[in-house]
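The complex appears here minus one protein chain, its other protein chains still in place.
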Amino acid sequence: MAVKGAVVLETRALSMRFGGVVAVDNVDFELREGELRCLIGPNGAGKSTFFKCLTGQLTPSAGEVLIADKPVAGLPPCRIADAGIGVKTQTPSLFNGLTVREHLALAVERHHRGAEAAARVTELTERFALGDLSARIVGELAHGQRQQVEIAMVVAADPWLVLLDEPAAGMTHDEVERMVVLIREINRHTTMIIVEHDMQFIRMIGDQVTVFHQGAILIEDHVDVVLSDARVREVYLGA
Amino acid sequence: MAPSDRRNRHILVAALGMLILVGLPLVVDLITLLEVSIYIVYAILALSLGFIWGYGGILCFGQAAFFGLGAYTYAVAAINVGESTGPFLLAIVLPGAFAFLLGAMMFYGRISDVYMGVMTLVVTLILFKFINSTANETWVVGTARLGGFNGIPSFPTLNIPGDPGAVLDPEQFFYVAMAFLIGVYFLLHWLMTTHFGRVVVAIRENETRAELLGYDVRLYKTAVFAIGGAVGGLAGALFANWGNFVSPGLFGLAQSATIIIWVIVGGLGTLLGPVIGAVLIQYITTLLGQQGVINNAFVLGAILVLFVLLLPKGLAPAIMQIVTRRRRPVRSKPQRGGHGS
Partner (left out) sequence: MDFVSVVIIEVLYAIASLALISAGLAVVFGMMRVINLAHGEFLMIGGYAAIVSVQAGINIYIAMLVVAPLVVGLLGLIVERCVIQFLYGRMLDTMLATWGLSLLLTGAVTMIFGNTTTGISTPIGGFSIGAYQVSGYNIFILVAGAALMAAIFLVLKTTRLGLVARGAMQSAEMTSGLGHNPKRIYMATFTIGAALSGLAGGILAPLTGLTPTSGGLYVAKAFITVISGGAAVVTGTLSSAGLFGALTQLTMLASTPVWGDVAMLFAAIVLLRLLPRGITGRFFTRQV
């Protein structure tokens, strides 16, 4: 494991309530520069809600979210994305009537215009092996291809912090393996958080893991330690 | 559809537009030309809603508000100023600004699309009620009486800019209106090919995704709404000039419903659709007006119900689908708004 840098994302006493239900309960969390952190936990553990508080899709009921030392809780998602953060939501969320190329253009055009944007789109198309698909309407693509397009779009906007919610969901085994390689590659230039509940996938990524249970952090350690932890086994199997 | 197809279609539309602009006055009499002029004004109005609804995904139930505002702004300003250029520009800017403020209030308030329908409807009602109740002579703006339910019967109509004496005759008005229609059509078309246009369509397709990419959905929607309002105002100013008369009915719910019918009949997600819809429906309305048995509202209502139930994407996409079916799978057209909860 490489030496990690400064804290780039932090939550302090973050809580999210829906009516009487506490989905995220007083969570203190730290992420250091260059990390590849997996958030895991059984269904309903609060990891997706926590994730949405980070991206701005939800406004937390209490507590703070600091990204690069700036408080962002309650800001709209576009402001948070503006700070250089790339987000992939749980289900592939794309512009169904647009082509693959238009998707990449939309992402690239956050920072570049004209010929340079076009060149970057072409480069991304090749890097993500989307060449054959680039004129296709995204609504017509298969699930795995859609996932690929979404990841490409996230990377296209040049983020320094990448947040992925279940990037491997619904993928075939081969696709998952390719996704792992891709994520490692993206992680070379960015800091990442990945929400996932597929244990196989977590093992393949093999880095720092934060386990959520009942809205709070149960344990936080390297994947090998976490997976052999009795409490984690109980949470996953006992539930 | 392949880009070359699309380009060919636009060349065709441009050629057709120019042909009507230059050729029609040569072949029809003045009465018909007047009739066609009002169709043209309505086509511009239809474009205003076709733009914000079909491309922006914003269903405005009160597009008539901008139309009426444009017409009244022109009438009131023209009476005060005594010539047409300034008032005409004001009649575009003011409804645009009004739409901007209204849009900002709604979109920054994150109101769901159903409630947005309600809001736009209510705003239109307020304007209607207000204008309708200004018959009393204390209601004046400068030297112009608002006239309440009587409307404003007479005001200076379009003149050549800089020369208040050179008032346009009906034939010249036709040229102006048609030129505006062609201009607005291609301006909106161009807008959709820019980065702005791409983001607008992206927002229509998936608001959350656009937002997570860093695009401020609220700002874009407000801008789309303001542009639609300005175009609606332009149509209103032209309407005022066409009949030299404005009345509160311009703000009416019936007017708003009619605009929606034009767009839904013509087709969402295209610019040609609303134009075709407006001309077709107004032609039917004219025909119905010539007989006394079947009520116009009855027919328009039936058309709206049938289109929502059977052909919700309108005529233009259906026709294009038939034309292009053999070549490529047809690109999905927008759904109307989301579905509120």
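The first chain written gets the first letter, and so on, giving A and B; residue counts start at 1 in each chain.
Heads up, the rule we're going with is that contacts are C-beta pairs under 8 Å (C-beta built on N, C-alpha and C of every residue); 3 or more make two chains touch, one makes a residue touch a chain.
Because the structure is a prediction, the values reported are computed rather than measured.
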Displayed chains that the missing one touches are B
Tell me which residue among B:Asn8, B:Thr194 or B:Asn295 touches the hidden chain in the full complex. B:Asn295
Quick one: which of B:Ile20, B:Leu187 or B:Ala257 touches the chain that's been left out? B:Ala257
Contact with the hidden chain, among B:Leu21, B:Leu34, B:Leu89 or B:Ile111, goes to B:Ile111
Return the single residue from B:Val76, B:Ala91 or B:Val123 that touches the missing chain. B:Val123
Spell out, residue by residue, where the missing chain touches chain B. 59, 61, 105-106, 109-115, 117-119, 121-123, 125-126, 129-130, 132-133, 253-254, 257, 260-261, 264, 293-306, 308-309, 312, 336-337, 339-341
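In this text, only the chains that are shown with their structure count from here on.
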Any idea which chain A residues touch chain B in the complex? 55, 57, 76-79, 81-82, 87, 89, 93-98, 102, 105-107, 109-110, 113, 137, 139-140, 153, 157
Chain B residues touching chain A - in the complex, by the definition given at the top: 195, 198-199, 201-202, 205-206, 208-218, 329, 331-334
